[in-house]
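The complex appears here without one of its protein chains, the remainder shown in place.
Moving on to subunit A:
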Amino acid sequence: MVLGLDAQNQAALLKVVILGLISFVAIASRLFSIIRFESVIHEFDPWFNYRATKYLVSTSFYDFWNWFDERSWYPLGRVVGGTVFPGLMVTSATIYNILHALNFPVDIRNICVLLAPAFSALTAISAYLFTAEIKDSSAGLLAAAFIGIAPGYISRSVAGSYDNEGIAIFLLMFTFYLWIKGLKEGSAFYGALTALFYFYMVAAWGGYVFIINLIPLHAFVLILMGRFSSRLYVAYSSFYVLGTLMSMQIPFVGFQATRTSEHMAAMGIFFLLQIIAFVELVRSHLASKQFQILFKSFIVLSFIIMFSALVLLTLGGYIAPWTGRFYSLWDTGYAKKYIPIIASVSEHQPTAWPSFFFDLEMLIFLFPAGIYLCFRELRDEHVFVILYGITSSYFAGVMVRLMLTLTPIVCVTAAVAVSHILDLYLDANSLETEESIDKSESSNKVKHSEKPGTKKVKEGGSRSSSNQPKIKGFDTRIIVLLNFFFFLVVFVWHCTWVTSNAYSSPSIVLASRNNDGTSFIIDDFREAYYWLRKNTDYNSRVMSWWDYGYQIAGMADRTTLVDNNTWNNTHIATVGKAMASSEEVAYQIMRRHDVNYVLVIFGGLLGYSGDDINKFLWMIRIAEGVYPDEVKEENYFTSRGEYRVDDEASPTMRNSIMYKLSYHNYNQLFNGQGIDRVRNARLPSETIQLSTLEEAYTTENWIVRIYKVKDLDNLGRDLEQATAFNLGKKTRRTKKKK
């Protein structure tokens, strides 16, 4: 008796304490970036989410719903309310309003920065609940600890990474937990809760499609296995009907939920379940065997009819086929051929094996072991885990970013495997010398030594009976436990190392090390955006490649032509064409789009490889997709098919404004020929003349270069002549001075 509690209550208290500690660790390990840099929004998309949240907080929900953003996609604008997943913004705004109602004057930025870590704690708790349904609560605690620190999840949820995925993984796990719970108990209440959290997920992330296909798949496989039950019927029907109705309330989804192929599987399974339930009902009243055969063929027939109806409706155009983004998951060559804008994003590339190991470490080989253990028991919920494991490992293999959906199930199955080991080798009931084992465990393992004991109380003595397989030798127990303890410790080291080194960079502030080891902060992006904010007119239009659209809108508060939303491929291609063409052509495009400033990212001085010259080929490709006559990819390569920037660069390449803007005045910095440190190239020696643009600002490390688009010439000459004239005059004057 400790604290006056009996064993069961002690266990409950311990669980709460351990979960609290896991939540704390999950949050704490995501704070590297705040400690190293500051509380700042990261990367690209988060800047839009942040801007939208600010808008939501400063106006009302209905204003947000109807928000037409005229400061992006100039001159088209963007209907934000109808094209956004509002779950993230509404969540932070709700937290903001609650805190302010309680008189905590917290800045909205800090809420946004800390939202993802806070939700990771909730994810850990829902992983606990989910795994507790699969095996038991000790496995649940392990799963919570794993997902709390697994780099695969941390990569998308560090402080400042204010993106949909941050809350979506929690919703994913919690929806799945509720589904398992509803299926186990056949409860319409849990089915409705599943639908409710599914709705939240729909509001938060496009990945909800995974849920609406995985749950029907689970139901379908259960039917095939002959496990149809009224529990399945109740849980699925309540989930599907409510979930679909609610998901249709999100404007971005709307009638897609009944009209696109992504949602058809769910609908088909729903109808199938109704038919089977009807047949089961009739069969329970009829006994004859002939009727059974009749009904079985009735089911098969209706399945075939439904499937062919689906095909016909798709062909007839009533049901939209799979959208490109999802279709490219099946036909992996599709995106590269038809949607370069999807293929150009680095997180849409396939995953090589080191990434799996990097993101999951030892969990990755415990994953198959856990799946095998699930096959041994194979209750309904284990079927779910297996299906989830297979599908998500495929998706993670096809796209790096979907590693995120794989991580939770890997944590769950690995926890099942490890907790089996611990159950077996820590089993206190079959021990002769109990105290010596306790010593060999360190603090984070104490929890496991407690739980097998308590579980035995609950489950009765069935496991600890003498004929149960068990480990007899004491030394073998020690060696296995020590080994796994060591594995767990290395896992923690690995996760911390990965988080600290790979996933905690805000990417708008870069850090490098000087030769003496001191760190050196490169803050060029914010410097440039702040310059724009302070030195340009509020209504000026800034042209840049789409990657930087959200940042310009968020940090510089200036109108952009294209941004990371990428809804209008033609507009992006126009910008790409402007960047890829010569000054005269580009000038016309820029005049037509009222561009005042052009912003390019140049990493040549510092060796920053993510710059625009390296992205240039994608600009050309995307532009060529829309303007095949004016932009041709092969013209940007040398005759030997190389992509170069030095003396051998093709004339088209050298005439493109992207090239000129990147290297303008760069030679002067070196007093001769400049050296590009990203591409290891020596630049051509002639100076680059600009006639239609002039340099407005270049940041400290030359990463961001801003150019002003000149107005038309006062004397009606074209700008090239005017520049030549001015240059000529200047040289003459200097001569006179001599």
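Operating definition for what follows: a contact is a pair of C-beta atoms (placed from the backbone, for glycine too) under 8 Å apart; a residue touches a chain by one contact, two chains touch by 3 or more; residues count from 1.
The working rule: contacts and distances are computed from a predicted model.
Asks: Refer to UniProt and select, among "Signal peptidase complex catalytic subunit SEC11", "Exosome complex component RRP45", "16734_t:CDS:1" or "Ribonuclease P/MRP 14 subunit", the name of the complex member that is left out.
Replies: Per the UniProt record, the undisplayed chain of the complex is "16734_t:CDS:1".
Asks: Determine which one of A:194, A:393, A:652 or A:667 touches the chain that has been left out.
Replies: Once the missing chain is taken into account, the touching residue is A:393.
Asks: Please pick, from A:211, A:371, A:488 or A:709, the residue that touches the omitted chain in the full complex.
Replies: A:371
Asks: Could you tell me which of A:220, A:270 or A:358 touches the chain that is not displayed?
Replies: A:358
Asks: Where does subunit A touch the missing chain, residue by residue?
Replies: Against the left-out chain, subunit A lists 332-333, 349-358, 362, 364-369, 371-373, 375-376, 378, 386, 389-390, 393-394, 396-398, 417, 420-421, 424, 469-473, 475-476, 479-480, 483, 487, 490, 493-494, 497, 501, 628, 633-634.
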